[in-house]
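So the structure is just underneath, and the comments pick up after that.
Note that one protein chain of the assembly has been removed; the remaining protein chains are unaltered in position.
Per-chain residue numbering starts at 1, and chain names A and B are given in the order in which the chains are listed.
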Amino acid sequence: MKQAKQNNTKRLVTRLLFTVVGMFGFGFAMVPLYDVICDITGLNGKTGDQVVSVQPKENAQQSDRQITVQFLAQNAAGMDWEFSANDAQVKVQPGEVKVVSYHAANPNSYAMVGQAIPSVAPNEAAQYLKKLECFCFQEQPLEAGETVDMGIRFFIDESIPEHITKLTLSYSLFDITKSSSSATAVTQR
Amino acid sequence: MLPKAKLWLALTIAALTSMLSTSLQAAWDLNMPQGVTQISRETYDLHMQILWWCVAIGVVVFGVMLWSIINHRKSKGAVPATFHESTKVEIVWTVIPFIILILMAIPATRVLTEAYDASESELDIQITGYQWRWEYRYLRDDMNEEEVSFFSNMSTSREEINNQLPKQETYLLDVDNPLVIPINKKVRFLLTSNDVIHAWWVPDFAVKKDAIPGFINEMWTIVEEPGVYRGQCAELCGIDHGFMPIVVHALPQDEYDAWYAGQQEQAAAARAAANNTITMDDALAQGEEIYNRTCVACHQAGGTGLAPAFPALAGSSVVTGDLTDNIDLILNGVPGTAMAAYNRMLSPVELASIVTYIRNSFGNSTGDLVQPADVNALLQEAQ
Partner (left out) sequence: MSAAHDDHHHGPAKGISRWLFTTNHKDIGSLYLWFSFAMFLLGGTFAMVIRAELFQPGLQLVDPNFFNQMTTMHGLIMVFGAVMPAFVGLANWMIPMMIGAPDMALPRMNNWSFWILPFAFAMLSSTLLMESGAPNFGWTFYAPLSTTYAPSSVTFFIFAVHIMGASSIMGAINIIATVLNMRAPGMTLMKMPLFVWTWLITAYLLIAVMPVLAGVVTMMLFDIHFGTSFFNAAGGGDPVLFQHVFWFFGHPEVYIMILPAFGVVSAIIPTFARKRLFGYDSMVYATASIAFLSFIVWAHHMFTVGMPIAGELFFMYATMLIAVPTGVKVFNWVATMFRGSMTFETPMLFAIAFVVLFTMGGFTGLMLAITPADFQYHDTYFVVAHFHYVLVPGAVFSIMAAAYYWLPKWTGYMYDERLGKLHFWLSFIGVNVLFFPQHFLGLAGMPRRIPDYALQFADFNWISSIGGFLFGASQLILLFVVIKCIKGGKKATDQVWEGAQGLEWTVASPAPYHTFATPPDPKLIHDQ
């Protein structure tokens, strides 16, 4: 009887400990899970950080629907590059591929690495903005005094809901010189 | 009444009245403001509706309880009943609250759906939160237009906060550059942050949303009455979280247009002024003004600083040392500290003045007169 009880307890405690470990893991699993949910729902307005594999349909129905895409740029704390969109906004038809560009300049007397992070408002529109090419896919190393124009090639998916007539694509530029793998490359160049 | 009791009463009343008179406004605000937008009024109605539901439920439940407490007490000879369960009753008081909840959820869903529809806006403004100020940027259709953008800092003086000067009526709720918007126009705000999470909130608009670094959020309002509306940062964002108010001036369209044109002219003039030269007197006067507005909170009057976080400027090795390094530090800030980068917060003229001022005040006497062109050269070192 006593022995059975002790075995019971041992088994129960083992099970509970597994639950604890499992829930600790679950906390971490929330990270990729969250990303997946964000990708599906546009939960946080994040756009993909990789090239999309889908291409606009060849003979996309030409509708007269025009969607305004606004471009914003801002620097995160500690980033002193000049950073701005070259176009305030463009009008595109869903399915139409557009190319726009941003301007960046490193005014410092030393090389730095920047990383642009995109975000879209309204965030439900994020999943319909498909980027074929974007400077945010890579780190941006700039030499002292270097200036670049950086491009984005994108289209708006035809399935975008009717009520979205304007969307805003915003880039925040962060200084990642310290943590970047290209940092050494820059200084060596 | 006993004389002693009377004395106490008189003393209490005197104490209370003296405390009440310390506030400048008769401010016994008990409730949410109804505000000046359709959404704010609907939110208020929703709030009141739920409140009355709660009051009604409370009256019934606490009423029964009070009745029992008064009547079913042992001292009155109450004999305990023996009932202790009833499935029927349990079902009733599960279902009725559920129905009430549905009645609450319907209007709540409707108001939320309206509040979430930011489409068809007529004016877009980007709001960026900084530790501890807001930046407003009016979005343009065309990059060739002159851009209107500015920082909005709390203008309440440190003397008022530290009880050295009497507090004004708008204590902690005043800024140097308020946000200006037209009335009866759908204004869409695009919200982000430079550093930590802030939240932009104006109660009269019923608009509150988080400003998150790296991400952009949107919200909107249509203000129906001209006026000055005040709010505060709502998300803990560090030391001066309590000191980043929001002030919005809502103007009739024509006044707004005039203001906007004026701002564009000023922006153009500031750019032109970057090539002008300034005199020592002008620089010192303007520098002092900027210092008292922008720098004094940390570096203190007299440039004494506040150890250990905020270094003194009086006798500082930076301020009395190499001029270019000094300008550079003010332009780019010191990452990881409270020293912000002022390259975009101040114009070249202002930057030149403030550097000139600190290098020739608090006992510092370098004699340097910095020109806007010097600052500009550093700003555009790259090109």
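Methods note: contacts are C-beta pairs under 8 Å (C-beta built on N, C-alpha and C of every residue); 3 or more make two chains touch, one makes a residue touch a chain.
On a predicted model such as this, the values are computed, not experimentally measured, just so you know.
Asker: Just to verify: which one of B:V36, B:I125, B:L139 or B:V207 makes contact with the chain not shown?
Answerer: Touching the chain that is not displayed is residue B:V207.
Asker: Can you work out which residue in B:G231, B:G303 or B:G333 touches the chain that's missing from view?
Answerer: Residue touching the chain left out of view: B:G231.
Asker: For chain A, which residues touch the unseen chain?
Answerer: Against the missing chain, chain A presents residues 5, 8-9, 12-13, 16-17, 19-28, 30-31, 34, 38, 41-46, 49, 76, 115, 117, 123-124, 172, 174-176, 179.
Asker: Suppose we count only contacts with the excluded chain; which residues of chain B make the list?
Answerer: 19-20, 22-25, 27-33, 39, 42-43, 46-47, 50-51, 54, 57-58, 61-62, 64-65, 68-69, 72-75, 78-86, 89-90, 93-94, 97-98, 101, 104-105, 108-109, 111-113, 115-116, 131, 160-163, 167, 169-173, 195-197, 199, 201, 203, 206-210, 212-215, 217-218, 231-243, 308-309
In this section, only the chains that are shown with their structure count from here on.
Asker: Between chain A and chain B, tell me the centre distance in angstrom, where each centre is the average of that chain's C-alpha atoms.
Answerer: 29
Asker: Quick check: in the complex, which residue numbers of chain A touch chain B?
Answerer: 44-46, 70, 72, 74-78, 80, 82, 85-89, 105-109, 117, 119-123, 144-147, 163-166, 168, 170, 172, 174-175
Asker: What residues of chain B sit close enough to touch chain A in their complex?
Answerer: For chain B paired with chain A, touching residues are 117-121, 124, 126, 128, 130-131, 139-143, 190, 192, 194-195, 213-218, 331-333, 335-336, 341, 343, 378-383.
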